[in-house]
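Yeah, one chain of the complex is gone here, protein chain that is, but the others are all in their spots.
Moving on, here comes subunit A:
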Amino acid sequence: MTKNFKGIAASNGVAIAKAYLLVDPDLSFEKTTITNVAAEQARVDDALKASSNDVQLIKAKATENLGAAEAEVFEAHLMVLADPEMSGAIKQKIEDDKINAEQAVKEVTDMYISMFDAMTDNEYMQERAADIRDVTKRILSHLLQVSLPNPALINEEVVLVSKDLTPSDTAQLDRQFVKGILTDLGGRTAHASIMARTLEIPAVVGSDQATSEVSNGDIVIVDGLTGDVVVNPDADTLATYQKKSADFLAQRAEWAKLKDEKSVSADGKEFIVGANIGAPKDMQAVLDNGSEGVGLYRTEFLYMESDHLPTEDEQFDAYKAVVEKMGEKPVTVRTMDIGGDKHLDYWKLPEEENPFLGYRAIRISLDQTDIFRTQLRALIRASAFGNLWIMFPMIATLAEFRAAKKIYLEERAKLEKAGTTIGEIKLGIMIEIPAAAVLADKFAKEVDFFSIGTNDLIGYTMAADRGNDRVAYLYQPYNPSILRLINTVIAAAHKEGKFVAMCGEMAGDPVAVPLLVGMGLDEFSMSAPSVLQTRSLMKKLDTAEMKVLAEKALDAETNDEVIQLVVDATK
């Protein structure tokens, strides 16, 4: 029977394939009394062997996809499965208590799990308890002859259906076979969504009912452009979506041809279309999509993915790797933006009522200058290997910029004295606090560049958290109030001959791009998969026409009115 429902469109494209449910099966069983001890013990041996075979395969797949270090956890699983004491204890229980293998496995593994769980002062042991739980599920699945989902072992084209996807789930995915992703939970910015966009897998998230409405083997259509989901479609619907899928792929292939081209408008004005990254590992997508720069390198991930404050050399290595890959193309590195919703386990910041309006980013850097100096030194050293720009986040006042610049100049002077080679560094600020946007003319005299961070700028201007469903309607990127702030910043920079970039989601938004071209924005930086689409759009835009459009939009009254203006002007 055909079913339709809707979720949140999270990654572009249309997928049509068999459903593969990544949901734990029912592993319940009854305790029974057995008579044939040897036969029951043989079932244990068979289940252990089959489990080992699974884990070997998963381990090989994980090594291939993630590297040996990430796959090491599976080595631990294999050792548990091969543990002679554990299998001995299970068999002994079968013999002594005349119970079925399932019950014996459960009793013995429960004993180990509670032993390791009890070691509360030892995080490592508690993780091993999680390993044993994982392994136990696998052994029971073989005893009960139900199949456990193994995303690593998928070998046909599927749409993956799950409640949510964890980073370790997505890491095991094979792009060759996983054609689409459909989840119950999550939003556009959830981990699963970001991964899906990076891997260019169509995805619909937050559908609430995917795992309850879809069964293994159902044919599922996932429309990542609209959020529509169709289960077991009729022939007509199937044909419609097959065409839509093909059209999208053709469109993407068309975009791909622009990979090595410059970003120019129809009348020949050049722009920079760059990509945002969080780590050196994101560089492959940046290069694959023909980005003309890295408009935002979010360095806080270096801090978040570490278990200690990253040292100067660790940071230097990361920054160097990125600027080297880009060669002459500019890389804008934002200094640490911890605080707000980003926390570190090893460096506790004070609990605050209102963290987004609190102690974060440059406010921390200017207070705990040792940490800031370490980062600046690593950046200054890395500048010799490419075209590196430094950007300070969350600047509200000129005094903050001047203080940050002073520290930068001090560290630079020390390194120069020590004979370090230093590249031509540009120093700029992120415009995300309305106060800085309003005073952009004054800032423009002192900075080398601005980069407008639209996500926070919109949030702070509208005083609304877009993650809060009740007020999400206030997240209005095209509201003339926001457009006027952006226009003020661009005009102020250009008056002083300075460069203006934008690094929020708006920079890659097809409605915003015509307006920003009209306002004369210099650099557009976005998630890598949007780069070519934006370049393709720019080719169709005439800057003089877009200037007229932008003027109309700046004089409009509402967000919706602006959308209508853009739609009318670009159709």
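The rule we apply is simple: a residue touches a chain if its C-beta (ideal position, glycine included) is under 8 Å from a C-beta of that chain, and two chains touch if they have at least 3 such contacts; residues count from 1.
Just so we're on the same page, contacts and distances are computed from a predicted model.
Asks: One chain is missing here; what is its name in UniProt, given the choices "Phosphocarrier protein HPr", "3-oxoacyl-[acyl-carrier-protein] synthase II", "ABC transporter permease" or "NADH-quinone oxidoreductase subunit K"?
Replies: "Phosphocarrier protein HPr"
Asks: Out of A:84, A:268 or A:497, point to the residue that touches the absent chain in the complete complex.
Replies: A:84
Asks: Give the residue, chosen from A:8, A:23, A:57 or A:125, that touches the chain omitted from the document.
Replies: The single option touching the absent chain is A:125.
Asks: With the missing chain put back, one of A:75, A:96, A:254 or A:313 would touch it. Which one?
Replies: That would be A:75, which touches the missing chain.
Asks: By the contact criterion defined above, which parts of subunit A meet the unshown chain? Give residue numbers in ascending order.
Replies: So the residues of subunit A touching the missing chain come out as 75-76, 79-80, 82-86, 112, 115-116, 119, 122, 124-125, 128, 132.
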